[in-house]
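Reading through the structure tokens given below for one structure.
With one protein chain removed, the remaining protein chains of the complex are shown where they sit.
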């Protein structure tokens, strides 16, 4: 077994060594969701796992201690029309609110029980955020009740760490916001970087990829009005995506997240024997 | 993108094509759990995904229609001492009962809402079974309430389809039961087949791998009495594992599951437009 | 009893008359939350009730049929630091995620059972949105299961309907986003309009109202780091608030919401006898 | 801002001053429920808020320390036929049992977390009581688990403090019990006192107000048999209501509650810094 | 096997015969709760089962069709101080609110799924009522969602059917209400009738049985103030209990319940093939 930051690729004894050195644990939270005809449905889970892996390596390289990445949460909250096209679209396989709350709670609590005190929940599906926040708070409450003090949880979405200059450079025609980036240039460029075999730019059928960027109402409506979602299911056009942009995006986001992690966990101590 | 049975590697439009032809959908349910020092912690999730993939291909090859595999449920129910060493062991990252029930329910229901009527839940973590059963039943109740009839869910654990002759051949010194196979010959051989990079037979440290097969009480006790679990966390000795045994195990199990799937879904019709 | 759009001020027989004519029902969702020393803690609940009342009257005046406003949900989801200062602040009395989901579900479902088919959930506390969305979806699922079809729920936050020109006019020094408007010019101006007795501009103590607009991290951290919240609990400075701005804000938002409601409910039929 | 016992009309800094002096916190629990054609639907929530306000002022005047009243819980448990006419009546907008339990739990727990140790839950909707009791107990269990000791919760229904002499004086023709007082003399007299604009005695249509006091079975039946409820939805006749009776009722109940509060909280200490 | 109304004493085939004839099903809901030193702790469960059995036989004898009694719910809601002495008393083994709701829901729903359409929930523990009511309503909602119409559930407490004349005769010194009858003359007399071996009048130790009938506050307080409960745990004195009074109580209650059941179920049809 090669050395890895991923718990999925790590044996339990190696994991315990890292914990004993005060490891930061990343929890990637994704989704299984349609991303047009040019990308596979794993995007949110796969990219978040990738970004967590890259950030974990950066944390270790920066001397902030070892870092591990849990298995990703592969399913996300109901895709909403204004940020993911809508949960009515076939292929999008969603969780209800209470399920995602419970998942985040159980996983964070388990990590704390194992001795982890520095947790970074990395979100990669816009709709998850509030439910994961609630789960994190419930995990801390349970830990507190069990006498397990000192844990800290940071919640972030990786795209929030792409700085304005990078955005300006990558979106010369203007940026429409991260919510509309569903299956657009950011996600597609990162997939070209991390999973080129799961992208096929030739499957961008212009007859289908019309009405982009989507013009969405400033409200939600239920049941979903299917006509509001463009036929491709994408909310902005991925045509300008490149692997190089993927590198720029990754580097900007990882650098930003590294700074945030250092700010919150830089001064914390090491392993807690529960 | 290459053709794949995995939804994670499939775009939504290709997925919808398969659904329209009455696809069988497999849901792999695993765990993130310690498996000694010689294997990575993904075993239950990874092997179940692999076995579901192999069975899905067999279903398609047998003319039973297309088959798809959802993203795996990466986390499982609390590891119990008699079948997984216990949830007190660091690295084992478990879900509570209600969370795994909800997960299984949400995913099955979503598939039915998408038009799937033939679902196979493949379990790869002994402790999950009853909770996944409950989730499946709740999904059917919800589907029924929403007017979505005709769905059928088959629940199985892949090892239950390894026939007695194969067991006799693979375990010449006697077979101690699937529950004690945690991190033993079956799982290790299959990992050598599917993920040789995540096994390291040299890390079988005989000082650690003592007391195997484990002698477990015929009851559970909570809080867990740590002494009952052997120091390696394995419940039987993986030393006799080989890639060849992995092939035999896979082929026996896939053949058995194919027969069971044909029995239940052979006569069912095609796509349901909900 | 005077004629009123508020169910709290309406007898049941008058209410039933309105339902029989296909009334739109507004559900205001607020919070009980600190808003600095210059405003009472009812702001989110009171303003949302007020805005719902004003919009309900506009709906009726526009010939879209009668409109009613339920009693407000007086408590909101845990105040988050980046949009409400944080739930650690005394006075802020918050609900957990599952409670707010259940509240929204029960109320929407009850309205549908009463015969309402046009529901507008008006949100006035940033953090509530996702949980209320989930509740609305669950209400529709329950209604569907009970055979109550045809209901439609629109979810909106009133500030999202203040147009860019109005923003530019009201915030000549630049607008920092609705999330930072907590206890700032928008809310204070609207309180000066609707509840002048619950605002006291003289209580804006400049020693306390420092560090505004707040500079917040682009992530959340739990437990909350109290130092990140300015000492007043406000996230932007309310000093430039006036009753006149309140009128402009109200009129812009009501006009925008009226348009959105007409778009979604303009063509719908009347009362459903369940 | 004028001085007020209501948190809705109080800024957070003033609230914290009161907490620091060991304030008693009142939580009014009401309903949004039909009350015939002569009264608005806010009765249970409005009167409980009013009675809590009057009692809070009495507590302060009696030297028992400051008192505050939270925002009311505006919705109540499903109206039952024998005490509220039934939840099948349109306008009555009810919560399920688990929602009202959660609401009471969250609000009480939040108060305790803020430092409150003396809580009075004042009930104004007959059907709520058991669910609110459960919520209060769960809040104490959560507080205990979080290390927040010393809190005490008193639960009462305001009408239980109207003494027998007052009842005899107000109901010269005999008293049929508080359960049948739904929309009868007690509630109507109190509304004439506190909210004369939300009562209209001229809307007591004798053709509708027949069969009063209602003769109810000594059991419940589900689904509700609509015929058992009188056509007005009232369970006793409000005709003899007067503002003067409202004063007598308020004074008797407030005096009784003041005594009960003194008994339970008289000897308790002050603010707890959590 | 002798003929019996109790499902516990009936084989499944005999049960199905009764269902096919439109049987009324009784669900006894009790508690495991201290009842002083003179009675065993099964009182609430045992007596409710007994009364349900006697009523079931009366239903059959009256030509209302066959009747069956499910196994009793042996545990009840948290004993409250004013009706059961309080859940702090050792021996009293209580359920939380959500558990008793779920129990009542699951059992009623199962009966409906089996084909039962006439259900009588008989309560024998004062505190259960509201939670069982909620469970019954949820069961009907689930049945409705599953397309199982036509079921009716009657909820009653057996003591509510003891008429005023009987009360006057049995309590010549005045009756203090059913809530205070905990372990008093009613329950003790019925135990002397149905389970004389589980009563021991000689264990009424007058040093312990003081302060009866108990003088309880007209409110609840949590945590329970132990001093408010008399030392015996009884709320009224059982000294005047006799087997003869037990007969009178049983006969009065059964006659009353029979009338109520005839009123609600007299006209209903027979078996529903679901």
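Here are a few things to note about the model shown:
Note that the chains are named A, B, C, D and E in the order they appear, and that numbering of residues resets to 1 at the start of each chain.
Basically, a contact is a pair of C-beta atoms (placed from the backbone, for glycine too) under 8 Å apart; a residue touches a chain by one contact, two chains touch by 3 or more.
In this text the structure is predicted, and so the values were computed from the model without any measurement.
Just so you know, the chain we are not showing touches A, B, D, E across the whole complex. When the missing chain is restored to the complex, the residue among B:80, B:93, B:110 or B:188 that touches it is B:80.
Here the missing chain is touched by one residue of B:134, B:179, B:200 or B:251, and it is B:134.
Checked against the hidden chain, the listed residues B:17, B:160 or B:244 yield one contact partner: B:160. Among the residues E:5, E:52, E:67 or E:107, only E:107 touches the chain that is left out of the figure. Listed for subunit E, the residues touching the missing chain in the whole complex are 1-2, 7-16, 19, 32, 34-42, 45-46, 70-75, 89-96, 98-99, 102-103, 105-107, 110-111, 114-115, 197-200, 203, 233.
Remark: the residues of subunit B touching the chain excluded from display are 77-78, 80, 96-98, 101, 127, 129-131, 133-134, 136-138, 140, 152-156, 160-161, 217-223, 225, 256, 260, 263-264.
For subunit D, the residues in touch with the chain missing from this view are 141, 144-145.
Assume only the chains that are shown with their structure count from here on.
The minimum number of touch steps separating subunit B from subunit D is 2.
Nearest to the global CA centroid, when each chain is reduced to the mean of its CA atoms, is chain C. Centroid to centroid, with C-alpha atoms defining each point, subunit B and subunit C lie 47 Å apart. For subunit A, residues that reach two or more other chains under the stated contact definition are 96, 98.
Chains touching one another form the pairs A-B, A-C, A-D, B-C, B-E, C-D, C-E, D-E.
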